[in-house]
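Step one of this worksheet: look at the structure below.
Selected chains from the complex are presented in situ; the others are not included.
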Amino acid sequence: MIDGFACKPADKVAETDFFFAGLAGTKPSAAAAPLGSAVTAGDVLAIPGLNTLGISMSRIDYAAAGGLNPPHLHPRASEILFVIAGRLEVGFITAAGKLVSKTVSKGQVFVFPQGLMHFERNKDDVLATAIAAFDSELPGTQRVPVALFAAVPPVADFVLARAFGLETEVVKKIEAGITPKN
Amino acid sequence: MIDGFACKPADKVAETDFFFAGLAGTKPSAAAAPLGSAVTAGDVLAIPGLNTLGISMSRIDYAAAGGLNPPHLHPRASEILFVIAGRLEVGFITAAGKLVSKTVSKGQVFVFPQGLMHFERNKDDVLATAIAAFDSELPGTQRVPVALFAAVPPVADFVLARAFGLETEVVKKIEAGITPKN
Amino acid sequence: MIDGFACKPADKVAETDFFFAGLAGTKPSAAAAPLGSAVTAGDVLAIPGLNTLGISMSRIDYAAAGGLNPPHLHPRASEILFVIAGRLEVGFITAAGKLVSKTVSKGQVFVFPQGLMHFERNKDDVLATAIAAFDSELPGTQRVPVALFAAVPPVADFVLARAFGLETEVVKKIEAGITPKN
């Protein structure tokens, strides 16, 4: 649990504290995003009533033909992903270095254990959409490429170069291509 | 957390342990159910990989024109409900006796805090479907009418009669109309 | 844990923060209550020192000859009940629909697992009293009949009618007979 959010007095609680419309509708932003995916978060920042309840939900949209939610992790939550539309290639890597992956179609679910890196990719020629639930009201997210290659201030080049076995100029090229928008 | 489920050795873990197809497809059972709703559970009994992860997901289908998921509760989890199709009247009652309710349309979400009684109802003339996520791998469910009026062995008539202010014959009539299938 | 209560500075802590006299003495209110039972709560609202400690205690008094603590649940706690005086018929219903019940006499204890509906009834001709402990400093309580049939605003009649298999006029009769005082 993450504290720091105030509890409303019981008699001030309203139905809007437990409701969120932000996951509905069409989301054209995925196609425009650099990696072809867009996340809309329904966490405690969006839904005040989630405070102390230990659960939240996000929507992810994937552009056609390769829309990618790149390798990322949620530091405080496991995730269960439900595909609403389309078909996704998904996978996570275990702490022992095993890739656990699957093609998940509309109506099917896949689980990403807490804190492990995972990704989803839309290989088909139509938009795909998924709903993800988390066992935290504020699961947090780190997209690996953005966190490492577009941190502010930046992670030292030699750390990234040695870690990934890259020459410094390649590191600089990656950094130039990645922005926090990725 | 509920224990009692074995942990697989890491090298035996397979992608099927984290996958579930059972929430997909059409669910004609809702229309046939006495109350016009049918729940398909994606908990640790269906998805072994959920063990210790503290999350799970269910699908609920609602028949047209009144399909009802009657007042019920989950003893070990909060719930976040996402409407996939149709439109639902939903509500929960706080411990202070306040009804917190809302009409929730396709793509919108509503939250039911842990352990509180809640319900959903489809007022429209088309099928409705929702996905519910829980912060427990085995949230459990008690449908109030079934639990109280169709327990095995039965709850004593005078308990129910006095609790609800009913004459014993009315209790017996309710019991006759309710089965664990409700 | 429920947050929202302030922590006192350690040097301001007093013995009265950890003490409660409100469970002592005679409680004539049970006999006067509509269902013949009265609950006195010793939770964090009454005992500030319970904040963050995850425990609390209530006293329940039962009128002679049928005093009933009607089917209810605690959304955030398991309960262990100790009978101080008299003899009670108690029971809870499992998530699988099984009634687990027993006669519990003075000095004996019974356990109600977290979030499951349960009840106690005094069948004898003398007052009965019990102490209940909870693994939450604010377990909360929902009395099922009151929560469903006397919510403010009310739960729609057709929800209750269909859920319990009742005609609307019976629902209205139940509602008329139940007040939040029950």
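The first chain written gets the first letter, and so on, giving A, B and C; residue counts start at 1 in each chain.
Quick note on the criterion: a contact is a pair of C-beta atoms (placed from the backbone, for glycine too) under 8 Å apart; a residue touches a chain by one contact, two chains touch by 3 or more.
Only a predicted model underlies this, so the values are computations on that prediction, with no experimental measurement involved.
What's in place is 3 chains of the same protein, and the file's complete complex has 6 copies in all.
Note that only the chains that are shown with their structure count from here on.
At the interface between chain A and chain B, two copies of one sequence, more than half of the residue numbers in use appear on both sides, so the contact is built from largely the same positions.
For the copy pair chain B and chain C, the superposing rotation over Cα atoms measures out at 180 degrees to the nearest 5.
Rounded to whole angstrom units, the spacing between the C-alpha centres of chain A and chain C is 42. Chain geometry summary: the mean Cα position of chain B and that of chain C are 23 Å apart. Centres computed as Cα averages put chain A at a distance of 27 Å from chain B.
For chain C, the set of residues that touch two or more other chains is empty. On the chain A side of its complex with chain B, the touching residues are 10-11, 13-16, 18-21, 23-25, 42, 47, 49-50, 53-57, 77-80, 82, 84, 92, 94-96, 98, 100-102, 104-114, 131, 133-135.
Chain B makes touch with chain C in their complex at residues 35, 66, 68, 70-71, 73-76, 89, 91, 93, 95, 97-99, 101, 113-117, 119, 121, 140-142, 144-156, 158-160, 162-166, 170, 173-174, 177-178, 180.
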